[in-house]
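Every protein chain except one is present and positioned as in the full complex.
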Amino acid sequence: MSEKTEVATRERVTGRPRLLIKQKAGFVYCPGCHHPLVARAVAEVLEELKVDDKAIGVFDIGCNSFLVGLLDIDGVLTPHGRPPDMATAVKHIYPDNVVFTIQGDGGLLSIGADPLMGALSRAEKITLIMLNNAVYGTTGGQMAPTSLAGQITTTTPEGRDVSKTGFPIHAAEMIATFKGTAYSARGAVNNPYNYERTREYLKAAFQKQMSNVGLSFVEVICDCPSNWHLSPADSLKWIEEKMIPEFPLGEFKNVDKIE
Amino acid sequence: MSERMFIEGNVAIAWGATMAGCQAFFGYPITPQNEITEWFAREFPRMGRVFVQTQSELGSINMLYGAAATGVRAMTSSSSPGWSLMQETVSDLMNAELPCVIVDVQRGGPGGGPIRHAQQDYFQCTRGGGHGDYRNIVLTPASSQECCDLTQLAFHLADKYRNPVLVMSDAIVGRLRETVEVAAIDFGPVPAKDWAVAGKARHGDGKRRVVDHCGDLFARYPSYQALLQSLDKRIKRMQEAEVRYEDYQTEDAKTILVAYGYTARVSKEAVNTARAEGIKAGLIRLITAWPFPYEVIGQKARQGSKFLVVEDSLGQLLEDVRVAVPSSADVGLVSILDRHMPSDGGMILPDKVLAKIKEMQ
Partner (left out) sequence: MVTSEVIIDEEQCQGCGYCVKFCPRGCILITGDKFSPQGYLLPSFVKPDECNTCGFCAMLCPRAAIEVYLNFGSEVPA
């Protein structure tokens, strides 16, 4: 009988993803902000799919612009609203790369409506990611295309009046109606279950691009504690009680082939 | 390759871009440059190069930004109203230091009514229609041959300075068919672009690259001042090295015409007729509207020449000539109001220019 000995083992269960850059100085996100959490999910998915060497991220102006400093991949920062255009050009020039965009709800649906429609109309094989926190965060909390009815913002101080300013846009459902869309989903990162599901949505979205099926889109409900004027814990409650009922989570389109 | 073709200026621009190794073209329909977009739509896919018809001129300029960020030679083309839409991103291209070529085939303005030729984008192109302190080199072809050759020069200068370069044509030069010797001009090797984005696998050191248009905010420059100093240096380098113009019979000229594009050809005709009648007239034809040949004009002014600006606008190039000439009394103008007929097809013709030359004697 052979002799055995006990060796002390220290196993890393989980922690910072390799592609998520640790910033010592200049970290701009507010406590509890979900932006860097989504970056974490993207980092984990890119590592899992082994495409970090091929990934090119295209970032909009807005709080999402600072994500360019968090992800250790090639990145392009663009003028406000324009990422789908830059991503289109990059993808045509380097079709083998995984090209994705990250924008806010204002960036994609308001000023970015022109590039968005262009990408959808041409069915570009890129992955669009939209962080939906129902305000323009970087500029101090103005009404956004996804602001809820009655929501108080700096440009709707009495609450959003739908008879004057319309209704929140449901991007994931809308994008799912386009023939060239291979994948459209909405997730959230307000609890571990939703985080895991969102990570799966992101993975599916990238895989649609890698298999050359069509355009893929993931909307992620995020908080904005500073502009919602809520603590991080209360922001999570706001997401659960107000945002998710308005913007249901799930996959709205998932096809393997587009004729 | 070298081939003799009978083609219009717009198509010559497309050939010039192809000779220069342009890999990507993005365009949106707008009169009077649809021939350019349609040429690329036909030819580029056959060559394995990228063509995208965009959803708007905003799409065109922003896709150009994306392509330029990958380091490939890329171009877009538009006309005056579309060029207006592009201004924010041109400002961003400057901060981002991205080389690219933008073609403006000028048409009338302001507004959307006049779709035929004019020369009213001079300020917009030479002063930079977008926000902030920047300048672009502006090349002004006056023939189909120059459309082909100056477009190639544009790509070379864009890479040399890491700056957008404009080719400012007009609807007459664009639609005029002439004989063109289409051949690649050798400007030397294209500079390496280690800064370009292409996915980490393509970089020798495996480290990521980032292209941004907020160089001060994202620490590409240590401060806003540092960014401005770099831009200032670049602008001065371009001003010192890239002035180009044609000197036509100005050695003994007492009346010197200043013009570019189609009005330069009209002016040349007027100069020839004037000379035949014994008037010592000459022409300085801009090949770069920016940087502007202030020095040669100032020199001629000090030697006693008077100037006649011939431009199809209310007076934009006029102001640059006035800067160079000590006394504004010595600067005359043949303007868009002197066209031969009132519709938007009216042109400045040699007879009007000749009459003005005689008036100035």
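When the chains are written out, they are named A and B in that same order, and each has its own residue count from 1.
We take it that a contact is a pair of C-beta atoms (placed from the backbone, for glycine too) under 8 Å apart; a residue touches a chain by one contact, two chains touch by 3 or more.
None of the values given here were measured: they were computed from a predicted structure.
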Exercise for review: With touch as defined up top, name the shown chains that contact the chain not shown.
Suggested key: A
**Study point:** Identified contact with the non-displayed chain, of A:Arg40, A:His80 or A:Lys125
**Key:** A:Arg40
Revision key, fill the gap. Sole touch to the unshown chain from A:Arg10, A:Lys50, A:Lys164 or A:Lys257: residue A:Arg10
**Study point:** Hidden-chain contact residue, picked from the options A:Pro31, A:Pro157 or A:Pro245
**Key:** A:Pro31
Exercise for review: Extract the touching residues of subunit A with respect to the undisplayed chain.
Suggested key: 2-17, 20, 22, 24, 27, 29-37, 40, 189, 191-192, 195, 225, 231-233, 236
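Rule of thumb we're sticking to: only the chains that are shown with their structure count from here on.
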Exercise for review: Please compute the C-alpha centroid of subunit A, do the same for subunit B, then give the distance between them in whole Å.
Suggested key: 40
Study note, to complete from the structure: The answer for subunit B against subunit A in the complex is residues 23-24, 26, 50, 52, 54-56, 58-59, 62-67, 69-70, 72, 74, 88-89, 92, 197-201, 203, 206, 208-214, 218
Revision key, fill the gap. Note: in the complex, subunit A contacts subunit B through residues 52-56, 58, 65, 68-69, 72-79, 82, 85-90, 92-94, 97, 114-115, 117-118, 121-122
